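Missing here: one protein chain of the complex. Every other protein chain is in place.
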Amino acid sequence: MLYLQMAITGISMGMLYALMAMGLTLIVKAVGVLNFAHGQLFMLGAYLTWMLTYSLNLPLWGVIVCGIIVFAICGAAYMFSVYWPLRNSSWKVTVTISTLGASIALKEFVQIVWGTIPLTMKPIVNGVFHFGTVYLNYQYIFIILIGGGLMALVYILFEKTFLGKVMQATAQDRYCAELIGIPTIVSIMATYMISMVLSGTGGWLAGPLFLVSSSLGSLAQKAFAGMVLGGFGDVKGAIVGCLLIGMIESFGLIITDAYKDAIVFAVLIIVLVVRPTGIFGEKISEKA
Amino acid sequence: MKKAISIILVCFMIFGLAACGNGGNEPAEQGTIKIAVIDAFTGDKAVNGQYSKEGIELALAEINEKGVLGRQVELIYEDGQGKETETTNAYQKVISEHELDAVILDKYSSDVLAVEQFVKENGLPTFCQGSSIKIEASDTSNLYSTRRSDAGAGGSVVAFIKEQGLKKVAILHSPDALGQSMGQVVVDGLTKAGIEVVSDQQFANEDQNFTNYIAKVLASGCDCFVAIAQTTHSAQIMIAAQEAGLSQGENAITCIGNSAFVQQSSIQNALEASNNWYACTAFSPTISMEPTASWIKKYNDTYGRLPDMTSACMYDSLKMLANAMETAGTTDPAKVNEALHAMTDYRGVVASYGYQGTPMLSKAEYVCHIEDQKSIVLQIVYAE
Partner (left out) sequence: MLEIKDLHAYYGPIEALKGINLKVDEGAAVAIIGANGAGKTTLLNSISRMVKTTGSITWNGQDLTVLNATKIAKMGIMHVPSGRHVFPGLTVYENLEVGSVNWHSPLKDGDYTKDLEFIYNLFPRLEERKNQLAWSLSGGEQQMLAVGRALMGRPKILLLDEPSMGLAPVVVNELFEKIDEINQQGMTVLIVEQNSKVALHHSSYAYVIDDGKITMEGPSEELANDDRIVEAYLGKKRG
């Protein structure tokens, strides 16, 4: 029964990581930059939805609708401040450093606006689901459902719609996309917006479980690990990798407590040694 | 054009550097008494810095009404972020930039131990709020703590467990100096008392989700759960324990925490999950004894919320320093340290303080029980 408990916790945590990793992978594919502030966007999502719920006292559907709009605006604002001014810099690493700065700025910004004391957020449905000795906060189930649903929507967007193909094209070759008439700035902005909606929703789902504080962003570490494990640059890989990381982290606790993080990273190293491109790898190889 | 701008910028630089250089050369006896305060003002533990600042500013206002030896006290804040490297950097910075009369450090024992050798070197009277047994064992005679050591707190926990007749104990502790030293004291004490330690887990600093740790505690078949953590994690541990039916409900067992568990921010975040927990602490925001209760009311009136233990400790630190300087009649570090060593019974907001041969000055500790999200004092434990 302990194992069932750990499996469910593992999948839920994996879902949270996957929401972050999916957004992160989209940005990597769209602009070729690793967004080091991604955990902080997750954290910002928690704070913003807290504000919508408790400062503005909106009902649940209000929080969801306004939340998506607010996230989209934040995503665009983030892109224009952190990425856009530096996009043509001669050093590729400039934007990465800019995201590092953004992560520090965001962390302190939330403390200035909302104070240093962690905030409490109530779960969507209060209560715990009991099944034998397995107990699971209902929120975990919502995470799996809402997280999964959101990911499915994004998948459909990218794989099945014309707009999605256009965004993929922009991500794969921006110069060429410009030439055939794709307004790449719109496409990149849309990518950032979608990314923020994914992470922000993750933050909203995680808030009731973990308290809304400036350290909420540290979950991104495991999201990065999941991305690498599943194949860097592949959205499907990011999701699978993160679910695996969630499970490994959960079950690692059976063997050891203090070193469970070490187990996660040990597994990561072993997988990378055996298969350097991660489980799903990069499908595209260079043709001469 | 470009050249002109460069020259102007260089001139500004030179001006700026020259202006900086003149800052710290005030003669020491005239002017303000300078006391440095190092705590976490940014970063993950910034909530602690906020409480510390609020507490110490109350003391500052009271002290500066009359001043000390006819002079005003000035506090110089430096951000240590609650991390050892940052605290060390902050310490070095503030020591080198100002002529200080005293230093007040934060409550994180790891930070205090990181700068211990420097404290010893410069001899300034230095207060901290750390409780590690390593601080207690330190031979740095100018270092003082407003707390009892974890040995004491740990001992109180063991005594309480013995008293309650509990047989199997599961422990969960934080990875820092607090968690490890107090955890060790509890394990040793229980073992000596013939009580079985069925599980001993250490969590990681970044951990946010305690469900699995609690699941292991449940699976261990214990009748008592001891948790040792800072306020950054205590609320979540309480929430996870409640969800598992560990601390409340028909299968509840005795749950005991360290001081962090009864602090205001912790209870505020855990809400009903905090009920039924016991804790061993030097301070709790709902104590009804004087002079603590009046001070808590004053804090609440000033800031609109209840204080954290660190607020009270910081308040006492500054007050004791001011008192020692008045007694010594000077701010000369050697004389102030002498006065502090001679202190036997100073009644502060947290406890009675007196020098007992080690840096630990506090003589009080309580065992509390949380009912209705308020901590009720059950027992008062004194140092011998």
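A and B are the chain letters, set down in written order, and residue numbers restart from 1 in every chain.
We take it that contacts are C-beta pairs under 8 Å (C-beta built on N, C-alpha and C of every residue); 3 or more make two chains touch, one makes a residue touch a chain.
These numbers come from a predicted model, not from an experiment.
Participant: Considering the complete complex, which visible chains touch the unshown chain?
Facilitator: The chain that is not shown touches these displayed chains: A.
Participant: I'm checking contacts with the chain that's been left out. Which of A:56, A:145 or A:163 qualifies?
Facilitator: Reading the full complex, the residue touching the unseen chain is A:163.
Participant: Pick out which of A:180, A:255 or A:274 touches the chain that's been left out of the picture.
Facilitator: From the options A:180, A:255 or A:274, the contact with the absent chain belongs to A:180.
Participant: Write the list of chain A residues that the hidden chain touches.
Facilitator: Residues 162-163, 165-166, 168-169, 172-173, 175-183, 283-285, 287-288 of chain A touch the chain absent from view.
The working rule: only the chains that are shown with their structure count from here on.
Participant: Show me the residue ranges of chain B that touch chain A in the complex, using the header's touch definition.
Facilitator: 42-44, 46-47, 49-50, 175, 201-204, 206, 208-209, 211-213, 215-216, 218-219, 232, 235-236, 243-245, 265, 268-269, 271
Participant: Chain B touches which residues of chain A in the complex?
Facilitator: Its residues touching chain B are 2, 5-6, 9, 13, 107-108, 111, 115-118, 120, 128, 133, 135, 137, 206, 209-211, 213-216, 218-219, 221, 250, 253-254, 257-258, 260-261.
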